[in-house]
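The other protein chains are all here in position, but one chain of the complex has been omitted.
Letters A, B and C mark the chains as written, and numbering starts fresh at 1 in each.
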Amino acid sequence: MTVFAGHLPVFLIALPLLAVPLLYLIDRLGANSRNVALLFYALMALAAGVPWLPGFPAEVVAEIGGWPADIGIELRLDALARLFLPVVGVIGLLGTVAADPGEATGPFYPLSFLLLAGSNGLILTNDLFNAYVFLEITSISSYALVGFRRDTRGFESGFKYIVVGSLASVLLLWGIAGLYAVSGTLAFSRFAAALPAVPGRAAVAAAVLVVVGLLTKLGIAPFHAWKADALAGAPRSVAATLAGATVSAYFVVLVRVLTTVPGGIGFGLRPATGGFFMRLSAYVSEFVAAGIPGMLILLSGASIIVGHLTALRQTRLSRLLAYSSVAHFGYIIAGVAVGTVPALAGAFLHAVHHAFMKAGLFLFIPLAADSAERDRITSLTCGRTAPALVGSAMIFLTMGMVGIPPAAGFASKWILVLETARAGAPFAAILIALGGAIALVYYLRLSLAAVGRTRSSSPRRSPADVRVFAAFLVCAGYVFVAFWATDLLAGIAISVAETTLGGGG
Amino acid sequence: MSSAQFSNAVAATVRSPLLDSGGLLVAATIAAFSLLAFAFVAAGVRRRFWWWVAASVHVAAGVLLPFTRDLLSFFVLWEMVTLGAVGVLAFEPDARRLLRLYLPLQLLAAALLMSAFGAHYGVSGSLLLPVQGLEAGAGVALAALSIKAAVIPVHLWMTRTYTAVRPETAVVLSAVATKIGVFGMYRLISGGPTLEIAGGAVAVVGVIYALRQKQLRHFLAFHIVSQVGYMIAGVGSTVAFAGAGGLFHLANNVVYKGLLFMVVVMLISRFGHSNIYRMNGAGRSMPVLAVVAVVASASISGLPPFNGYVSKTVIEQFLSSPVAVALLRIAGVGTAISFTKFLWYCFFKRAEPRGAGREDTCDEIVGDNAHSVPARSRPAGGGVAVDGRPAAHASARRRIAIAVILSLACVVMGLAAVAIFPALPADAAVTLESFRFGLVPPAIGVLLFALAYSRLRPALERLPSATLYTRPLSTGATRLLRALQEQHSGDVRRYLGWILMGLIVIWAVVIL
Amino acid sequence: MMLNVSVALLCAFLLLVAVYVVVARSVLAAIISMGVFSMLVTAVFVVLRAPDVAVTEAVIGAGLITAFFVIALDKTSEQ
Partner (left out) sequence: MKRTTAALIVTVLVVLAGFAASELPSEAERAEPVNHAIRSLADTGAVNAVSAVLFDYRAFDTLGEATVIITTAMIVAFLAPQARASMLSVRMSGIVLYGVVLLLPFIAVFGLAIMLYGHISPGGGFTGGVVLSTSAVLYAVVYSAGGQQSYVLAPATNKMIENVAMTAFLAVGFFGMAASGAFLANAATGIGLGTPGSLLSAGTIPLLNVISGLKVGVGLAIIIISLFLE
């Protein structure tokens, strides 16, 4: 067990990479590679769950090439990785399973394995530059997957994604170089020791670059504008994977950066006193004085406002969902920036819930739109497979997105509101709470439009439909089960947050 | 918050509900009234199964809300009340338009409440229902509760919804929606003289706006605003007896306001319109209804043997601010004028000839008549024909019976007030003495109506609408959204510009 | 000292070329100048005693990237 555990991080990255030549070989032999790919993907998703088995060590460190972290690269399967590996694996699997077989030709499955390898690498690596490399693998394969339909919209989306993503990568690389120049190390676990507790100008500037690069990848206002354009042109299954799995991997890197680089999170705001405007200005000045975390709080506020308000006027479902993602990552970043253990736990919980909810809603599009091109809200119907079930599952997912009780999104949002308010960022709390109000307006519009009509034409039941349907139901089921398991999940998230904050300091 | 806290919060409510007399009173009243209201609805019209489910959720959440011990369950039930109402409204013929107004305001309230709870939790570290009011975020919570209670600048959702839904729906909704806002104030806010005066002011302004209405349902809706003012003055007071009075007023209001809505439903279904001035002396053709209406009006105006008298007296007696008391007295007179007008025009006076007086000048919603007549092809003078079912005299009789039961309840609640609600002061009962003082304000009201109403009416109708601020607000919002849309129009150069500018700002702030 | 001066000179020249790349009217001229830019960077790396990076920069920056851009220019200006 221990030997295997020590190798697991490597396997989680190397095996998906190995799948690429393997699939090529199978293709050359003339066999149908899809089923093999799906099976292999399912195995990888299962492997991602292995760290949860009893008896698995709490933290596994795999030193690549046998070199320690200050000179080589190490992979670290810690609590944070353990939480997000299954999320990435399962959602990636759902997205791959739900892919339209007509579209999923050529290098589709190899690319999805590269996406998985990159995401797993992002989550596991303890090395900033190595994270950059995996980020590139992830990004490049997602650029291609976004434009995979090879139609004008797809190419346009892919192009915009590439341009903005490249800028983000450049900023990131610049920041990584800066951090290395200042600290002489690239390992997350060494930054704290290598940098002074009050970091200098250069270190902070470099850290800002890294953070901004990651925020751009995540889509936080004002770095978010590409998101809807990119996701709107992507095949739906790909959009589900990107919005659920890949983003989670980026998020993990952001958390690692913020918890290890001095000047990161955990700054402790104090409640201000005085009249409203005095208080407001005191808060703002305190945020500014708080450096990066303070900026993150302000950015998260901007994301929530901009994301939700922009989503209000969208006519296409994929764009609406993309902007809603912007807002939800605003919530999550607010929790992260506050940096107390429970707030961070709330952020993790919300990230996990959001991944499933958003992936589910993206999978709703192929069920509800009458063609791949059209996802206008007004032309959606509640689907061709088992309409009542699809409709109710969709409403349930939207309830989760809004944060209404019997769906999982409520619990995490509730925790986020309480804890941001508690930690001295009540404006973030108010915005998170208000965000739900705006969200319900557009999600209700969506629900009324989609559920109000069932398709009149004859139902077309294809195997692909059944698969999309199954993947969609898994997401909805998760959102349902997770609400009733809030206790368990919150407990896990809290322990993860504790180790994340404790280990980084 | 830890997971243990989270589960405890839920479990606490389920295992050990909070049983105090105030909560019991409110819950019991809502439950009892809602049963009658359901029967009332069922007597006349056929509603879909899911309508009943939604309405039941709405009412059940309202009934459970007083028993919660912690803020989490409070919030959840609060949301359930809203969602139930959304479900009910979704079955209305004009659901989209209704929800467009109803939802944002309700959700704003929910969001504000949630963040207020967050602030309280932040300061106190506990999610249990606070004994002394919220320790932090009370202002935000008050804003949320005011929206729910339909206090005057944010009353819009209530007046517009209650006047645009099918009339029976308003009967069901009137029992819970605004009331839990007031009840929330009772539970969450530790008030003071400011809140008392604010309540008094709301009562007066509500009455003034009610006086100028000519559609029955607008008239009742603005009276809800006014009555909520009374309740706020009561529960917002720090004096315990005033709080009890406020709660008792809440319970009374559920009964007599529901009763008034029922009367209005029957009037509308009888006459096919809801213009007060064209009811054509319904008292002659519907004598029982007239008696019921008199009882309800007397109750709301605070006439002695009825329940409204008791609660109003208790509130006025124990308020700490004399200004608030004065305001409530004025509102009382206004209520009396208003309901004298109601009774006079609807039941006793013959109709004004059509075209006399300016039609439809001061109603908040232009299209009221279209909605107050549910079935397009209603036979003139016939009975109820909602959802295409022919009216039956039996159903009308059943409805009258329900109304009579409720008017009896008004009397019983007035006479046995202390027995029903022990938190009231012991001398709150109706005595002979009370007739001497209690009759004075209504008498003034009647007198003023007789002498001055015809002169007052044009002046009232010239008042600016209470929804003066909505148009600039909505244009501003539209403009903002359009500008946002502009920024996301697909121009990559603009996206890159935003990224770099964001970077510059953050850098400037962080390193300079 | 000598090293610093030469690096500074090269860097100044780099800056000039970079500005020219941005403001050049002809796209082809801009692409070629980018090649020049890469060669200058190569020189800087050589001066800074980083021959590995210099070789890579020469091959990729000056050769490959320029080729890519020329291809792209050709493909796009054809229509």
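In this text, a residue touches a chain if its C-beta (ideal position, glycine included) is under 8 Å from a C-beta of that chain, and two chains touch if they have at least 3 such contacts.
Just so it is clear, the model here is predicted, and its values are computed rather than measured.
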| item | value |
| --- | --- |
| Partners of the unshown chain among those that are drawn | A, B, C |
| Listed residues B:L24, B:L447 or B:L500, member touching the removed chain | B:L500 |
| Touch criterion as defined above, residue of A:L114, A:A249, A:A322 or A:I377 at the omitted chain | A:L114 |
| Touching residue (missing chain; options A:V133, A:L448 or A:L473) | A:V133 |
| Options A:A47, A:V60, A:I73 or A:L444, residue touching the unrepresented chain | A:I73 |
| Positions on chain A contacted by the hidden chain, ascending | 3, 6-7, 10, 14, 17-18, 20-21, 24-25, 28, 62-67, 71-73, 106-107, 110-111, 114, 117, 121, 129-130, 133-134, 136-137, 140-141, 143-144, 147, 150, 178, 181-182, 184, 200-202, 204-206 |
| Hidden partner chain, residues of chain C it touches | 51-56, 59-60, 63-64, 67-68, 71-72, 74-75, 78 |
| Residues belonging to chain B that touch the chain removed from view | 493, 497, 500-501, 503-504, 507-508, 511-512 |
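The rule is short, and it goes like this: only the chains that are shown with their structure count from here on.
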| item | value |
| --- | --- |
| Whole-Å gap separating chain B and chain C, where each centre is the average of the chain's CA atoms | 73 |
| Chain B - residues contacting chain A, complex | 1-4, 6-7, 72, 75-76, 79-80, 83, 86, 90, 96, 99, 103-104, 107-108, 110-115, 117-119, 121-123, 125, 127, 136-137, 140, 480-482, 484-485, 487-488, 490, 492, 494-496, 498-503, 506-507, 509-511 |
| Residue ranges of chain A touching chain B (in the complex, touch as defined) | 159-160, 163-164, 167-168, 171, 201, 204-205, 208-209, 212, 216, 222-223, 225-226, 228-229, 271, 288, 291-292, 295, 299, 306, 309-310, 312-313, 323, 342, 404-405, 411, 414-415, 417-424, 426, 429-430, 432-438, 440-441, 444, 448, 486-491, 494 |
